[in-house]
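All protein chains but one are shown in place.
Chain lettering (A, B and C) follows the sequence in which the chains are written, and residue indices restart at 1 in each chain.
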Amino acid sequence: MIDLRENYLSKHTIRSWLLTIDHKRIGLLYLFTILIFFLIAAVAAGLMRLELLTPQGDLLLPETYNKMFTIHGVLMVWFFLIPSIPTVLGNFVLPLVLGARDVAFPKLNLLSWYLFILGGSFALYGVFAGGVDTGWTFYTPLSTTYANGHVMTMAAGVFIAGFSSILTGLNFIVTTHKMRAPGLTWMRLPLFVWALYATSLIMVLATPVLAITLLLMTVERFWGVGIFNPALGGDPLLFQHLFWFYSHPAVYIMILPGMGVVSELITCFSRKKVFGYSFIAFSSMAIAVLGFVVWGHHMFSTGQSAYAGMVFSFLSFLVSVPSAIKVFNWTATLYKGEITFSTPMLYALGFIGLFTLGGLTGLFLATLAADIHLTDTYFVVAHFHYVMVGGMVLAFMGGLHYWWPKITGRLYPEKAGQLAAMITFVGFNLTFFPQFLLGYLGMPRRYHAYPEEFQIFNVLSTAGASILAVGYLLPVVYLLWSLKNGQRAGENPWAATGLEWTTPSPPPEHNFDQTPVVTRPPYDYAYQSTFHPREVEQTLENV
Amino acid sequence: MRFQVFPDAASTTAVQVDWLLAFLSLVTLFFLGIIFVPMGVFLYRYRRGNPVDRTPLNISTWKIEVFWTTVPLVLTFVIFGWGAGLYVHMKTPPEDAQEIYVVGKQWMWRLQHPEGKREINALHVPVGRTVKLMITSEDVIHSFFIPVFRVKQDAVPGRYTMEWFKATKAGTYHLFCSEYCGTQHSGMIGWVTVMEPKDYQDWLNSGSPQETQIAAGERLFHQLGCSGCHAENSKVRAPSLVGLYGKPVPLEGGTIVTADERYLHDSIVMPAKQIVFGYENLMPSFEGQLNEEQLFQLVQYLKHLGREQPPEYRRQGEGAAQFIVPHEAP
Amino acid sequence: MSAAPSTASQHAAETPRSTLVKNAVALFVLLGITVGANFLDLGSFNVVVALLIALIKAALIVLIFMEVRHRSPVLWMFVAAGFFWLLLMLMMTMADYSTRSALPPDWLHRTGRTNHVDFSVGRPAPAAPASR
Partner (left out) sequence: MSDATAIAATDPATGNARAPGDAVARADAYPHEHQFDNLAQQTDAARLGMWLFLATEVLFFGGLFGAYTAYRYVYYHAFAEASRELSVLFGTLDTAVLLTSSLTMALAVFTAQSTADSPAARRRSGRTIALLLLATAALGAGFLVLHGFEYYEDYQEHHFPGRTFFFPGAESGQVELFFIIYFCLTGLHSLHVLIGVVLLAVMAALSWKGRYYGGYHNPIEISGLYWHFVDMVWVFLFPLLYLIAPR
C-alpha cells in the first residue's frame, strides 16, 4: 500500500545527513559520491577517446594523455567500481533483505563513508594539483623513481579508500552472520546476499595487502631506497605479485555483486524460482576463494617463472567454471518463465550478454601462449571493459532501477528506461568490440599516438563512446525527473519476493515495524500471484 | 589510410599461436551459441502474454548442473594443455640461436648484434635463422613486442629475460614497447626488418667494422683485472671460469644453481649473493662501474670461454693459457 | 547464525586465573628455548625450530589468552581465514621465486645440460673442485 507517513528521508537538515548512521542514508551518500568520481573518470575517458580519433598525438600532450588514463583507472577502479554496488545497493538493501534494523556496526559504516571521502579528497587533490602518470597499477620502479606528479598523494588516497572498503566488508560479513531475521537460514538468503558476502570476504582479506604494498611503494619513493629497488637486488616483480594479490580478487569485488543483482533481476522478471540456487550461491564462494590464487596470470610475459605461469594459468581456468555455471543457470531460469522486458530486466540481459563475451575472452588471456601476444594490448582493455563496464555497470544500473522505487518511493518512466538500456548496450558494443580486433592486430595499450593502420577501429570505438555517453546521461535526467514527478511506488511494485519489499517505500528509519519472520524459500514466485506489477500501480494511482 | 583486420604472421611461432587463437575463437563461438540461442528462444517463447505451457518441470537439477560444470572444465583442460605446451616451446630457444642483446631505456631500444653491430629502435634479422633476444632494462620495466612474430617479453631492470623467434617472411614490421614506461611510451617504437640471408649479410658488412661482443668482453675482462684472480696460477684463489656457462655450480649452503646469464651477471655486480662452495667471499662488486651493455659483453665472453675449444684442449689441464681465446669470428 | 547467548549474562570468567598464569609461564619457557636454540648450530633447522616454537606460542596466545577455544565454529573459521589466506599468498609467491631460475625441463633435456637442482647430490665434499 502507499504509505505516506514519516520515512528515512523525512529529515532534511544537512546535519541529519552528515551525521546519519542509517544504512539507507549512507547508501545514498555513497551514491552521490561515487557518481562524482564516475563523472570525472568518464570525462578523462572521453578525452582519451577523442585523442585516439587520429593516429597523431594532436589533442593532448603525451604527459596529459598518460595522466588521463591514470586518473581514469584510479578513480574508476577504486572510487567507482569497487564501492558501487556494495556501498550503494548493498548498504541500502542488505539490512532490509535480512530483516534487520541496520548493519551490525552503523557508526563504522558512517566512518567508512568519511574515510572514502578523505581518500577521495587525496585522490582529487592529486588529480587537480597536477595529476599522476603511473597508470593505475603503480608499477615500480616507474612509480618509485621515474614518474612525476603526485604519486604519493594518489597512493595515500587509494590507501585510505582501502580502509573504507575493509570496514564495509567487515560490516557486511558480521551483519550477514548475526542480523538475519528469524527463519532466514543461509539457504533462504537471496542470492544478492550471497554475492555480497563473497565480495565482503575478498574486501576484508585482499585489501590490506594492497594497503601494505602501496605503503612500501610510497616509502621507497619518499626514502629513496626500498624493497623493490633493483639497485639493491630488489625485485620489481615482487611489487606486481603483491599488487595483483589484491587487484585480481578486486576484479571479483567488482563483478560478484553484479552477478548477485542479476540473479535477483532474472528471477523477478521471469517470475520464476531461480534455477540451481545452491550452485549459484556456492559458485560465488568458489570465485571468492579461487580468485585469490590466479593473480599470476597478469604476469605471464613479465619474466615470472615458467612453472609458476603454468600453475597460475591452470588455476585461472578453474575459476572460469563457476562463472560459466552462473550463466547457464540464469539462462535455464528463463525456461518456462513469464518474462517481462522491464528496464532492470533489459540491463540484466545485457549483463549476461556482455559478461559472457568478457568471460570467454578471458579464456584467451588465461591461455599461456595466447596471452603472450594479447597481454598489454587493447585486447586486454576490451576484455576487462566487457566484464567491468558491460558487466558491473549494467548490473549497477539494473539494480538501481530495480530498487529505485524502494529508495525514493517513486517509479521511473519505463519507456525512457528501456530506451537508455538499449542505447547503453549498443554504444558499449560499438566502443569496445573493435578493441578486441585492435588488440589482436597488436596495438599496445596506453599509447598516446599509434600507427595509422589502427585508425579505423579507433574511430569506431570513439563513435561508440559517444553513444555510450548518451546511454549514461539519459538515466540521470529521467531519474532526477522521477524524484518529483514519478508515480508513487507501493511497497512492492515488482511483486517481488524478498523482505525489502515487505516494508513501505521509502522505508521508515527503523526499516520494519515488526521483525519479519521468514517461513518460505527464496524466489517463491509460484506462491505469489502472477499479476503484473505495473498494473497494481496503475490501479493504485487511479484509486 | 591503411586498413587491416588480421595481422601478418611472419614467424614460425606466429602460425602456431594463430591456430591456438582460432581454436579459442571457435570455443567462444560455441559457448555464445549454446547460451544465446536457447536464451533467445526462451525470451521469445516465454514472454509475458504468450499462451504457452508454463507448468514447472519436476526434475532433479543436480545432474544438469554436474553436466554443465564438467563439460567446460574438461574443455578448459584442453585449452590449458595446448597453451602451456606452446608456451614451453616459446620459452625454449633452439640451441643454434643467434643472440642479440636488447636494452630498454626511457624511451628507446638499444640493440647489439654478436658481430658488434649496434641499432637503435630497429632490428635487422635474416629469414630462417633462429634469433634469441637477451633483454634487460636500464630504468623501468619495458616490454619488447613484435606483433607479427607473436612474441612479447618484459625488460626488467636487474635481470635478463629472453624471447626467441624464427622469421619466415621478409618485410618490415612494427616493434612496440608494450609495458607502460612513462611519458614517451608510445614513442618507444621501431621497425623490425626481416631480410633474405644474403641481404642481411650485406647489411651486416656495411659501415665500419665493429668490435664483436666477445672481443669487447675479453678486453673488459683484462682491463678490469678479472684475469688477475680467475687464472689458475693466480695467488688469489678464485673459481675458474672456463666452460662454466650452463654448468651446475655448488654454492655455500648446499644449493646448486645453473651458471646461466643471470648467474654470471649477478656474480659480477653482486658477487656475494652466490658464493661458490669452498671459496671465500673476496671479489669486489663491479656495480656502478659497468653499464648493462658492457656487462652483457662480459657475460658473452664468459659464455664463450671454453665453449669453442677443441676437446683435447680442454683435457690439457687448466693453465693460464686457457684465457687465450681462439680467434674466430663468431 | 546467531550463536547461543554466551558469557554476557553469566558472571564467571571463561578462563580461570591459574590457567592464564600457567599459560604465561609456558610462553616464557618457550621463549627461553627459542633463544637457547639460537646458540646451537642446527644448520637450516635453526629456522624450522624457531618458527615451530613461534607457532606454538601463537597458538597458546590465540586459544587461551584470546579465549578462542570457547568460541563458536564461525569464529574459528575467521581466525583461521586470515592465516590461511596469508599461507596462500606465501605459497603462490614462492611458486614463482623457488622456480624462477629454473628452465623448463624440455630446455634442459634438449640442450643436454644437467638439471641444476640435484638434491641427491646433497652437500658436495669440500675437497671437490668447486667450479668448472
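Keep this in mind: contacts are C-beta pairs under 8 Å (C-beta built on N, C-alpha and C of every residue); 3 or more make two chains touch, one makes a residue touch a chain.
This one's a predicted model, so the numbers in the text were calculated from it and none came from an experiment.
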{"item": "For the chain not depicted, the shown chains it touches", "value": "A, B, C"}
{"item": "From A:9, A:43, A:238 or A:474, residue that would touch the chain that is not displayed", "value": "A:238"}
{"item": "Listed residues A:158, A:216, A:299 or A:363, member touching the removed chain", "value": "A:216"}
{"item": "Touching the absent chain when the full complex is considered, from A:31, A:74, A:110 or A:170", "value": "A:170"}
{"item": "Contact set of chain C toward the excluded chain (per top definition)", "value": "1-15, 17, 20-21, 23-24, 27-28, 31, 34-35, 37-42, 46-47, 50-51, 53-54, 57-58, 61-62, 64-67, 71-72, 74-75, 78-79, 81-83, 85-86, 89-90, 93-94, 97-98"}
{"item": "In chain B, positions touching the absent partner", "value": "252-253, 255, 270-273, 275, 281, 283-285, 287"}
{"item": "Sites on chain A contacted by the missing partner chain, in the whole complex", "value": "95, 100-106, 108, 166, 169-171, 173-174, 177-183, 204-209, 211-213, 216, 219, 223-227, 231-235, 238, 241-242, 245, 508-510, 513-517"}
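Convention: only the chains that are shown with their structure count from here on.
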{"item": "Distance from the mean Cα position of chain B to that of chain A, given in whole angstrom", "value": "37"}
{"item": "For chain C, residues that touch 2 or more chains besides their own", "value": "102-104"}
{"item": "Junction residues of chain B - those touching two or more other chains", "value": "88-89, 91"}
{"item": "Touch list for chain A against partner chain B, complex", "value": "57, 62-63, 66, 133, 135, 139, 141-142, 145-147, 230-231, 233-237, 270, 272-273, 275-276, 279, 300-303, 306, 309-310, 313-314, 317-318, 320-321, 324-325, 327-329, 331-332, 334-341, 349, 352-353, 356-357, 360-361, 363-364, 366-373, 375-377, 437, 440-442, 444-453, 455-456, 526, 532"}
{"item": "Chain C partner contacts - residues on chain A that touch it in the complex", "value": "177-178, 180, 185-186, 201, 205, 209, 237-238, 241, 245, 292-293, 295-296, 304-308, 311-312"}
{"item": "In the complex, chain B residues that touch chain A", "value": "1-7, 16-17, 20-21, 24, 27-28, 31-32, 35-36, 38-39, 42-43, 46-48, 53-57, 61, 64-65, 68-69, 72-73, 76-77, 79-80, 82-91, 106, 139-141, 143, 145, 147-148, 150-154, 156-159, 161, 174, 176-187, 189, 270, 273, 287"}
